[in-house]
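What follows is a single structure, written as structure tokens, with notes after it.
Every protein chain except one is present and positioned as in the full complex.
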Amino acid sequence: MKRLDLIFGERELDQMIETLEKAQVPGYTVMKHVTGRGPERIVSEDMEFTGLGANAHVIIFCDQDVIERIKRTTLPLLNFYGGVAFVSDATPLS
Amino acid sequence: MKRLDLIFGERELDQMIETLEKAQVPGYTVMKHVTGRGPERIVSEDMEFTGLGANAHVIIFCDQDVIERIKRTTLPLLNFYGGVAFVSDATPLS
Amino acid sequence: MKRLDLIFGERELDQMIETLEKAQVPGYTVMKHVTGRGPERIVSEDMEFTGLGANAHVIIFCDQDVIERIKRTTLPLLNFYGGVAFVSDATPLS
Amino acid sequence: MNTSLILQNVLTPPVLFFFLGAIAVLVRSDLEVPSPLPKLFSLYLLLSIGFTGGLELEKSGFGGQVLPTFAAAIITSLLIPLICFLVLRLKLDLFNSAAIAAAYGSISAVTFITAESFLENQGISFDGFMVAALALMESPAIIVGLLLVKLSGLKRKSNAKMIRFRGILHEAMLNGSAYLLLGSLFIGFITAANNPSAVLKMQPFTEKLFYGAECFFLLDMGIVAAQRLPSLKKAGSFLICFAVGMPLFNGSLGILIAKQLGLGPGNALLFAVLCASASYLAVPAAMRMSVPEARASYLISTTLGLTFPFNVVIGIPIYMNMVNKIIPMS
Amino acid sequence: MNTSLILQNVLTPPVLFFFLGAIAVLVRSDLEVPSPLPKLFSLYLLLSIGFTGGLELEKSGFGGQVLPTFAAAIITSLLIPLICFLVLRLKLDLFNSAAIAAAYGSISAVTFITAESFLENQGISFDGFMVAALALMESPAIIVGLLLVKLSGLKRKSNAKMIRFRGILHEAMLNGSAYLLLGSLFIGFITAANNPSAVLKMQPFTEKLFYGAECFFLLDMGIVAAQRLPSLKKAGSFLICFAVGMPLFNGSLGILIAKQLGLGPGNALLFAVLCASASYLAVPAAMRMSVPEARASYLISTTLGLTFPFNVVIGIPIYMNMVNKIIPMS
Partner (left out) sequence: MNTSLILQNVLTPPVLFFFLGAIAVLVRSDLEVPSPLPKLFSLYLLLSIGFTGGLELEKSGFGGQVLPTFAAAIITSLLIPLICFLVLRLKLDLFNSAAIAAAYGSISAVTFITAESFLENQGISFDGFMVAALALMESPAIIVGLLLVKLSGLKRKSNAKMIRFRGILHEAMLNGSAYLLLGSLFIGFITAANNPSAVLKMQPFTEKLFYGAECFFLLDMGIVAAQRLPSLKKAGSFLICFAVGMPLFNGSLGILIAKQLGLGPGNALLFAVLCASASYLAVPAAMRMSVPEARASYLISTTLGLTFPFNVVIGIPIYMNMVNKIIPMS
């Protein structure tokens, strides 16, 4: 199985999750209040002060075919608003 | 070495950590206030309001034999209360 | 590409990020308020109470050569103050 | 029952802020009260309610109607979950029935506060020892709920076996909110008895600030309640009827018991509200121990999404009306 | 203009705490107000400002200068972003220009409060309905800013197409801070009309506590503002001049309009401050919808890092001076 890490602006969280549901993910995990730096933007804690929220970090454990669907549904949004997405391997503990 | 990601209800955190210690993990890292959706349950921020707490995300870097012990000590609890556990490869930076 | 997970005391965060910038990382993501246990220290939420802060969890997606530079700039600090660093494989979603 | 009574009950800041929060969700505003701020307000309210209750209990002492009321409170909150359980089992499985029954047997402190404000507005007097009754009614229903699972489940799956009696008592008496409420009550009592000047120094925090902090908390409760409404739709019409019908039944039961106890109209209303209200703070957490399968979302959407606003908006005036018919004004 | 007026404006606890926070960053102290505590204070301030404004509005009614002032407020906050946009386009791209223009058309509640305190210190009277003007001026500029992007961008890239008119109205009227402010205003109004005893019960929270909570909030604003200063340096001298020059222009404009409206000196100062101040709470979040490229760091460093302290320290006395010259003391 695969593990997908998505990091993007908290303000886009609801929209992103909608696209993930459209890709029929089996589940997801969300961490909010995440900060960081990307190629062109620093997201610091004072973003939260201004109502922009910080970043959100979303983890999805799923099969490769879900990853393919996510590419179609979620990637355009990510490219528009900015953010990163990385895939790695993972095996369920069982 | 291996990396184990456990995600489950915050309320079970103490119990889970007890089982991890029983499996003699070398260490662990805990992130609380995590939300998400699993196969049958949505964990949202209002869970915290009701005292249920949100999810916890626990990361453990360890050797394969610890993973085997964790299977015995922690997996039953995880299956009872719900939650996910995934293993992947990781190499210490050194 | 690679994924690097760094976990260490929140109080050293600014210093660590300075060393990461020196290694010219393309970006990084920070999660604060993280707790855990290492080989000799338990970091619990009451650390925050005493102004020590909890742990920080930093994720960096980057190429192998950046990892090599991070080894030179960041590892000494990590060894001095304590903390863990693990590398795994990751592929950008695209 | 006249609508002006309802309107007057609704047009108070706490209730208006509740609806402001609920409407925020419905119109998709991005207003939110980020965690753990709601926790700050719920801890504050429990501490203040408990402390003030302790002061009042010290003033009233344990004579007269006090001890009989306490006994009746405990018995009622053992009885109500049993009734609820029987009703719920008509349609729901064991675990959900037990969890929801426990919630309706327990109490909602915010509903109680709203009823107090309502009485003040109407100029009807009531006694401070009723807060102690509130504190006493928080836990017994949880014990009943957990026992129901344990006993009914004996022949069944493994879960029930995992529950031990000590664990049940522990969850019921020592969950964070019951513990803080009872502890603050105790501290208020001791302080009133030994240290009257300290009482004065606490008042700006525990009393003056209370009404405003309640508004803030209700703003968030409105948000949470409205977020839960969709899952209520999924829960089906049985639960929706239950969420409205059960409080009416429990409230009426409470009034009859209050009449037997000889309580005045103010105390009788408060007793009715304690019976009619359902818990969304202590119970979900406590029940999870035995019932991870109980879909907490049902529980909270029923108690917080429907029963709470029902009680606060329509219920309280209805119970008052019933009290006025049944209990003679002193 | 005398420096004692400036000094008296600066030597108040809120302003001093702002600088205490700013200096903490400059001397690299590790003082911080961890999130979400700043959110607690900003929610509290909006709720209290709104509620108190509602009370005052109920007192003043809608007669006399009230409705004309409201109309002027809305028109001004549609006009100012257009002027700002023209100026900004001299040097900046479309997206940044629109975002910053919207911020300067909108208002800063904390600057407004500081001006109120200033008037109280000077013993100059003003009217409570001005808070309602503040609430009305929060949203229109956001609409203008988003429309500017949409219209100018029509022939251009895809982003502009993604913005729909409904979305624009939604972001402008229903962003968390506008919604809470207007909602609390509404609740204050209703409560004052129906429930005077509830007003008294709210006062310890919404009024007594206000000044101190403002200090705490300004401590954090000082920290954030100072953290933003480096990125202001990157922004270049054009933006720095804009951040100081534009408030002076907008403030003067506000005073002229106030004179036409026949407002007294107190209200005129408040109107000038509404025009001169720039938003850092609602606007950045609302603009992001259309303009993810707009470097929010420019926006916030300009409005919060420079315009806010400028207005609070020097601006208010300057505007007062202008008011005294232009508007005869009644």
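Some observations on this one:
Chains here go by letter, A, B, C, D and E, matching the order in which they are written, and residues are numbered from 1 within each.
The working rule: a residue touches a chain if its C-beta (ideal position, glycine included) is under 8 Å from a C-beta of that chain, and two chains touch if they have at least 3 such contacts.
Bear in mind the structure is a predicted one, so any value in this text is a computation, not a measurement.
In the complete complex, the hidden chain is touched by one of E:Gly61, E:Pro196 or E:Gly212, namely E:Gly212.
Contact with the chain that does not appear here is found for just one residue of E:Ile6, E:Leu31 or E:Leu169, E:Leu31.
The residue touching the chain not shown here, chosen from C:Met31, C:Met47, C:Ile70 or C:Ala90, is C:Met47. If you put the missing chain back, the residues of chain C touching it would be 9, 11, 33, 41-42, 44-54, 80-82. Residue-level contact of chain D with the missing chain is found at 35-36, 39-40, 43-44, 47, 51, 170, 174-176, 179-180, 183-184, 187, 190-191, 194-195, 197-198, 201-202, 204-206, 208-209, 285.
Contact residues of chain E toward the unshown chain are 8, 11-13, 16-17, 20, 23-24, 27-37, 40, 117, 120-121, 204, 208-209, 211-213, 215-216, 219.
Everything below uses one rule, namely that only the chains that are shown with their structure count from here on.
Using CA-based centroids throughout, the chain positioned farthest away from chain A is D.
Copies chain B and chain C of the same chain sequence form an interface built mainly from non-equivalent positions, shared numbers / all numbers used being under half.
Pairs D-E and A-B differ in how many C-beta pairs touch across them, and the larger number is found at D-E.
Once the centre of each chain is set as its mean CA position, chain A and chain B turn out to be 20 Å apart.
Chain centres here are Cα means. That of chain C falls 45 Å from that of chain D.
Within chain C, the positions touching two or more other chains are listed as 31, 33, 88-89. In chain E, the residues that touch at least two other chains are 35-36, 39, 175-176, 285.
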